[in-house]
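Note that this complex is displayed minus one protein chain, with the remaining chains in position.
So that you can tell them apart, the chains are marked A and B in the order they are listed, and the count of residues begins at 1 in each.
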Amino acid sequence: MNQQIIQEDDIRREEEFNARIAAGKTIEPKDWMPERYRRQLLRMMSQHAHSEVVGMLPEGNWLTRAPSLMRKAVLLAKIQDEAGHGLYIYSGAETLGTDRSEMIDQLLSGKAKYSSIFNYPTLNWADMGAIGWLVDGAAIVNQTVLAKCSYGPYARAMVRICKEENFHNKQGYQIMAVLMRGTKAQQEMAQDAMNRWWWPSLMMFGPPDKDSPNSGDLMRWKVKLQSNDDLRQRFIDRTVPQAEAIGLRIPDDKLKWNPQTRHYEFGEINWEEFNNVIRGNGPCNKLRLKQRRDAHAEGNWVREAAAAYAAKHARA
Amino acid sequence: MNTNDALYTYCVRLADTAVILSQRFCEWCGHGPILEEDIAMSNMGLDLIGQARGFYAYAAALENKGRSEDDIAFHRNEREFTNRCMVEQPNYDFAYTMVRSFLHGAAAYLQYRELTKSGDETVSGLAAKSLKEMTYHVRHSSEWLIRLGDGTDESKVRVQNAVDDLWQFTDELFEMDEVDQMLIRNGIACDLTQLRQEWDQMVDEVFSKAGITKPAPGGFQSKGGMKGMHSEHLGHLLSEMQFLQRAYPDAKW
Partner (left out) sequence: MSNQHQWPAWEVFTQKTDGEAHEHAGNVHAPDAEMALLNARDVYGRRQEAVNIWVVPSSAITASTPDDVGPFFDPANDKMYRWPNYFKTPDGIKQI
């Protein structure tokens, strides 16, 4: 009897919830939400936050070798922003009832995922350009849409992040543009980075719509507002002319403008590679996790010391 | 040596010290003990790069040979670098990093405070900006020294070890030579020996709150960073920092 009342209550609440979503209302932390909505959001937000934090590593790899003081300052400010963005999103995700340290444990144990793009190595300075321009460019396309998603804390974090992230994209493109105006060696460096980062950037939008397992629910709940394929297409359409403007070749023989659809057509993405990297078999999966684990483990005594000090000096 | 040459050398020394310490903070990026501290150390690194750029740019202008801030930063070898040896010491752990930040930061804070009164307007302007930044670095590092010193047994040992190891670079923070003397006479630079006592008071206050023992005087003190005499660490730091500029000498970035 009681069980039945609870179930009916849940059904009624879920209907109300769906109606609110359909009416374009924002869901706030203390609002009732279906457990699946909460779980999916937590999964998305913690993955997103982990991606920001792990994403610091490939760029950090060139920070101490930045070729000018200006570039060093810009790169450091950018990577610092990523730490900040991770923090904003963790903070938003915590409103769903899971502590940041718990999310970090899931990352370090390998249970939680992060964007597969950061499992590729940064091998020359132009990679800093390619990451800012392509990877952040793709992230911005994603995040601009997420800023309108139904969960308030996530949407607000995205608004803040989008505002800050525009310079990331621009500094990356500028690095590429300067290299393409530079010596032959610099141009080759830029093209090499382009060749390595183009396809993984396209994979950032996730599997094609037909194979995207969570998309249905997420779209219905307005957590996702546009499909993976649509966002990917938008990214390609805006990026190809940028590449052409500075003389970079897109490493795709099938790429061509279709005047009828007013979109670029492009070649087949290697989804087997994508799935492998996601499953942990990418060039840097092990390295990135090791770097995060080491930092966390080496920081333990520091966190412990500050907590001990605070406990000693807490007013009774 | 005329005043112009002396001021050039003086600015390069300040810039060298700032850029080398910023490089050490850069090494932490992505590897800090907690996200908030990662962000804090990046901020300090950014402040220091800004200080370095300001003083290098002024040095380049004084020299007037068409060199840029980057030419000065990236195209000199370790024997030509004139930073204080304290700042080139490796990070080792968070305690070392914070102790180094504090010991150097307190001295830099006092020096910049005096330089805001410099008769050279560019120097006083750069000093005023740097002073605010160093005020914060000292606050941040002091708070950490107190927490580490009064935290756990492990943190107490670590922070004391860092103080003991870094102490040999403290006298050098106040070392001066004929460049300083000439600029002091001209009302441009300040007398660092007069700041030592105040620095000791700052150190004593924080050490006493933190329960850190100040090393006894009389131990070895290294000198000569300003004359290009460094520890073994600087060469490695520079070979990394200068790699692209050296490998592609004709490139613009």
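The rule is simple: contacts are C-beta pairs under 8 Å (C-beta built on N, C-alpha and C of every residue); 3 or more make two chains touch, one makes a residue touch a chain.
Not measured: the values here are computed from a predicted model.
The residue from A:Glu102, A:Glu188 or A:Glu244 that touches the chain not shown here is A:Glu102. Checked against the full complex, the one of B:His140, B:Lys156 or B:His230 touching the unshown chain is B:His140. Remark: the omitted chain is touched by one listed residue; of B:Cys11, B:Cys26, B:Ile39 or B:Ile72 this is B:Ile39. Checked against the full complex, the one of A:Ile11, A:Ala185, A:Ala245 or A:Ala310 touching the unshown chain is A:Ala310. Touch with the hidden chain on the side of chain A covers residues 28, 30-32, 77, 80-81, 84, 87-88, 91, 94, 99-102, 105, 108-109, 157, 160, 164, 293, 296-297, 300, 303-304, 306-307, 309-310, 313-314.
Residues touching the missing chain, restricted to chain B, are 34-37, 39-40, 43, 139-140, 143, 147 (touch as defined at the top).
Note that only the chains that are shown with their structure count from here on.
Against chain B, in their complex, chain A makes its touches with residues 53, 56-57, 60, 63-73, 76-77, 79-80, 83-84, 86-87, 90, 125, 178, 182-183, 185-186, 291, 294-295, 298-306, 308-309, 312. Of all residues in chain B, only 19, 22-23, 26-27, 29-39, 42-43, 45-46, 49-50, 52-53, 56, 69-70, 73-74, 93-94, 146-148, 150-152, 154-155, 158, 240-241, 243-245, 248, 250-253 touch chain A in the complex they form.
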